[in-house]
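First the structure, which I've put down as structure tokens, then a few questions once you've had a look.
The chains shown are only part of the set, and none of them has been moved.
Order as written gives the chain letters A and B; numbering starts at 1 within each chain.
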């Protein structure tokens, strides 16, 4: 972050430039919202359903994280952009879902993977800063990254996709990334660079799992 | 509220006479509980299912509101009438569901619409008083009014009714009403009378949607 001279612009927990962190976070929010909106369209829901699934997918994980940590009101209700961005995504899906499904499938998966990495990293950092146990902070990282998608599937009356035996690795890269964050935090070598590296690694692992068909084992 | 001389009887947030507000709120709780209990009966649930769906429908939205705002314990666990009233409703449904379904369908819809308006208004007021963002306060108003019904449908293993393309306007009147509350609050002309007017308008809009078949648009 060259050129940043005002200390207050560095988020004290994540060690990232606050504006950069928020921008990147909102990109993740946007694409998670798109995935929620698309499922609503596939289910035949009307406008309220499209908006609800967009909001829940984008914000559900972070709201659970903040409520569990006692950091109320959650960022989603405090910073208005966290609502504007998924509402815009819902509008885009409502109008353009056919184009998105047919021409932007790969970009949506790409950005969803980016959101997965970012949310796992920032969730684990925030949980560590709020003094969750080590394993608890890893779990909160995973919930931040995957909780919105699970609520999306529950509201659509599906089993959560990430539990299916034919799903590609999703929660496991998030768990590995969150573990690295927590280890770094507890051993004093955490920095904004570690967060960026972890988010990139989770992102890459998710894309590799999609490309090579990596799955978690199934019992028996 | 003529004749009210004790200042403490006026709720500082809503500007309503506290006894009146609680009474009206509990009427909404009762009828939301009836709608939950009736769904449980239709699903063939036993006593525990009837009680659970009554409680969840009546109190779920308000509990989410209070947990998200950090106003713990939620009113539902603090003020015992908020549990007694839906338990009575569950008992009434358990014994009299056949009569209610066949002879009181319209009154139930009527009072459900009243609950929708009241909960949207009081939810948006409480969120504003707890300094949620403007859009966040609107969303909390909508969640207060509709969240219990959504959890009811999830527990019954249905898709949320208000997302169906053949549902009549439900969340949208609540969102419009909550918006008026937030605009009034932020511009200094909020009062108990505004809350009553908004609740009445949401109620009327919902009844009109039922009567004239107004629906939200569906994608494509």
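Structural remarks
Methods note: contacts are C-beta pairs under 8 Å (C-beta built on N, C-alpha and C of every residue); 3 or more make two chains touch, one makes a residue touch a chain.
Computed from a prediction, not measured in an experiment: that's the story for all the values here.
The complex in this file is a homo-oligomer whose displayed part has 2 chains and whose full count of copies is 3.
Basically, only the chains that are shown with their structure count from here on.
Centroid to centroid, with C-alpha atoms defining each point, chain A and chain B lie 31 Å apart. Per the touch definition, chain A reaches chain B in the complex via residues 40-41, 43-50, 52-53, 55, 63, 67, 70, 72-74, 76-80, 83-84, 87, 93-95, 97-98, 154-157. Chain B contributes residues 67-70, 127, 130-137, 139-140, 150, 154, 157-160, 162-165, 167, 170-172, 215-220 to its touches with chain A in the complex.
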